[in-house]
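The complex appears here minus one protein chain, its other protein chains still in place.
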């Protein structure tokens, strides 16, 4: 009888699974220069995962997101496909994928479920420099070089930044989101990640694209991103740090000081118990690091996470923007994953 | 063996569930003033529920909707997040929630699956006065005061009505849908609901917001909604009735007659058997009840519901608009829930 039960169980098990995450934000920030007060309630991200296991070596992963709770003509939000790829294990150490996937860069870009990080809003360095959430389409491969040492490589569609106006060569504005994306110039990515020592994670990525303008400029804006990060945890204490730098060739980016765009942050945190954790984060970044003006912005956040359940988190943090920015306030958040 | 089977069953049971509802409408209405004929086929609402049980006391509820079958640049419809909250039972009598949820007002706002109500289209009173479907984000709590007596309270984001133009202070146009919603003025809500006598439900809600204009006017448009409803069922006969009234302070709303906006409807119905039910509904409402002009509109619907299955309904009703409106016609609908 036991055998019969088991085989029935297997037969009835679905190979398709769903999950999701989401985060509601309340921001209360005052710009000290203009005295403009922003008090905003926003269901920033509502995300669903639809995954399927074709066989033990072949699987499908997808992530569908509604941003800002509302998408349509004249609405603030949008519906985005952030992941949709087929992955196949060619051996115990080589896994390849084809489709639309998250770029293997930084800390938050691939793992951004709210219960997994501190702070209501994601850090501004990964947002404005990397630019998180960053996804492209193409092919990728993961090589397990040794226990705790892995190499990720990818050839994908790339960025298409504006070439004039106030957002010229701004990395974040170059995201095409694989929506009829111009693919004259592809992106080539490699990441190495080291996790062999318990409590420690080190990673570094390199992305190269032969022209950020996708061929629209006479003088190609060849661009390279270098980013490195580390996470170190001992007992209840943890610290995360990340550095990122874009170098953009060509006269056009240099003319607007966007030939260099850099940033870093460091985030120590302490988990009081399973439910409470406190953190501080200092971020500094500059999308115009190539010019001589003092355009660097800084941001300090100090706050607390309260996990009602390991997959449900309430967040609070105080925010102070400095450098080229000058603003103060606080943020409240509710997040979940399943 | 039986024990083993049960434990395996439990292990394989997913805590994530999906459901949905939808409604296709055909409207055939003639405006008797302009002789304009509207004949329209519209998949008005396609809705999916994604729910998850974190543990026996903590759960996630969400509702994602595609309106008018099509959302994008230049399209009629939109994608909306109508519910997304985490709920936690603090005791047998106290349940609290945080996130984006439906406001506890009226009859249709929280329960609007097509097989649960009569008429192809939802009643105009709850639509234009309450304004159904009305959702906000914040925190809420449900207190079971006694068997059959419950109190709901909530502090949430609020409305932001236009302050000029033809829709100035019109309640329905103030819905921000938690999409980067201005939150200078929050909404405070309380509802009491009495269901102790079988076949009878009585409910009343009060919503207060200190300024419908979210601080954009010199003279704050403080606003209060009062709404009460009753449902009484005996054998196959049932009657539903609702009254709603907004009072809006300040000179600006009064100047356009929107300082008072009221409405009511009454809907007797008779269920012939499990499959057929007939109803009549008289609605009267006025978004300009504060002016001296005769701006009240009325609408009478008489029709039939045919339940092919308890969760699948075909609907037909005849519609006659009167008062400040003058139109006649009929509606056909198909609805389902699962």
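Note that the chains are named A and B in the order they appear, and that numbering of residues resets to 1 at the start of each chain.
In this text, a contact is a pair of C-beta atoms (placed from the backbone, for glycine too) under 8 Å apart; a residue touches a chain by one contact, two chains touch by 3 or more.
Treat the numbers as computed from the prediction; the structure is a model and nothing was measured.
Undergrad: For the full complex, which residue in A:141, A:183 or A:304 touches the chain that was left out?
TA: A:183
Undergrad: Based on the whole complex, identify which of B:26, B:188 or B:330 touches the chain you can't see.
TA: From the options B:26, B:188 or B:330, the contact with the absent chain belongs to B:26.
Undergrad: Using the document's definition of touch, tell me which of B:90, B:237, B:276 or B:338 contacts the absent chain.
TA: Only one of B:90, B:237, B:276 or B:338 touches the chain omitted from view, namely B:338.
Undergrad: Which of A:55, A:218 or A:294 sits in contact with the chain that's absent?
TA: A:55
Undergrad: I'm checking contacts with the chain that's been left out. Which of B:94, B:145 or B:308 qualifies?
TA: Checking the options B:94, B:145 or B:308, the one contacting the hidden chain is B:308.
Undergrad: Spell out, residue by residue, where the missing chain touches chain A.
TA: Residues of chain A in contact with the hidden chain: 1, 4-5, 8, 12, 14-16, 18, 50, 52, 54-55, 58, 60, 62, 64, 71-81, 84, 86, 88, 98-100, 136-138, 157, 177-184.
Undergrad: What residues on chain B make contact with the chain left out of this view?
TA: Residues 1-2, 5-6, 9, 12-13, 17-20, 22, 24, 26, 37, 39-43, 46, 48, 66, 68-73, 75-77, 79, 308-309, 311-312, 314, 334, 336, 338 of chain B touch the chain absent from view.
What we mean here is this: only the chains that are shown with their structure count from here on.
Undergrad: Per the centroid of Cα atoms for each chain, what is the distance between chain A and chain B, given in Å?
TA: Measuring from centre to centre gives 37 Å for this pair.
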